[in-house]
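Every protein chain of the complex appears in place save one, which is left out.
== chain A ==
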Amino acid sequence: MMHHDTQPPAAAAHRNRQIWAAGLWDNNIILKQSLALCPLLAVTSSATNGLGLGLATMVVMVAANLLTSMAKGIISKAVRIPANIIIIATLVTLIDALLNAWLHPLHKVLGLFIPLIVTNCAILGRVESFASKSALLPSMLDGLAMGLGFTWVLTMLGGIREVIGSGTLFANASLLLGQHFAFLETTVIPEYRGLLLVILPPGGFLILGAVLAIKQKTEQVLAERRAIAAAAVTGAQS
């Protein structure tokens, strides 16, 4: 639109690093923004499910960011939300139909989650706060970074819930990724009777809470260490 991506390479590289850091950790959709909790709780009963929904969401995010960034010049401010929702819903429906027709086994595994992607407020959030103000490439990169950040947290939560809840890890991964990935399917605890609570949505809340607490504590400890180190440096100087 108005300004093109004419930054010097160093600045662009710095910006790209920031986008990656924001998506994967600093501004992570789940760990920091606490968005998209509904699909999170519903879907992450196993690592494979988390990975599947994460990847599908990532594709939608990249495409939605791309389209919004392209259309930002013509979409007026007052109707941007309905316009963006239509873009996202159309994308999701297209992906749903394409998967159903061409990757039917994958669709059978993911089928339930794909329509859920429309209701994922994180996608609208990225479109709204990033892609509608940024150039094409950074917007796509943002979608990719945020999507990957979403995917790894979903997979991790799914993995934790799966190990505690049913004693397996990446069960049925070959249905999602193909036979080559059958080696991922492991039984962590043989003859395990399972822990129903962890598999059900309330268990998702509990595990998510524990993960968030660990994250907060880690960041707090790191910040304290940094402060002590900084104080030591100033102390030595004076």
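The rule we apply is simple: contacts are C-beta pairs under 8 Å (C-beta built on N, C-alpha and C of every residue); 3 or more make two chains touch, one makes a residue touch a chain; residues count from 1.
Criterion: contacts and distances are computed from a predicted model.
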Omitted chain (choose from "Ion-translocating oxidoreductase complex subunit G", "Sigma-70 family RNA polymerase sigma factor", "Tripartite-type tricarboxylate transporter receptor subunit TctC" or "Carbon-phosphorus lyase complex subunit") - UniProt protein name: "Ion-translocating oxidoreductase complex subunit G"
Residue of A:Ala13, A:Cys38 or A:Ala97 touching the missing chain in the full complex: A:Ala97
Which of A:Ala22, A:Ala83 or A:Cys121 contacts the chain that the document leaves out: A:Ala83
Full-complex contact with the absent chain, from A:Asn16, A:Gln33, A:Thr119 or A:Asn172: A:Asn172
Chain not shown, touching residues in chain A: 45-46, 49, 74-79, 82-83, 86-87, 89-90, 93-94, 97-98, 100-102, 104, 162, 165-166, 172, 175, 193-194, 196, 199-200
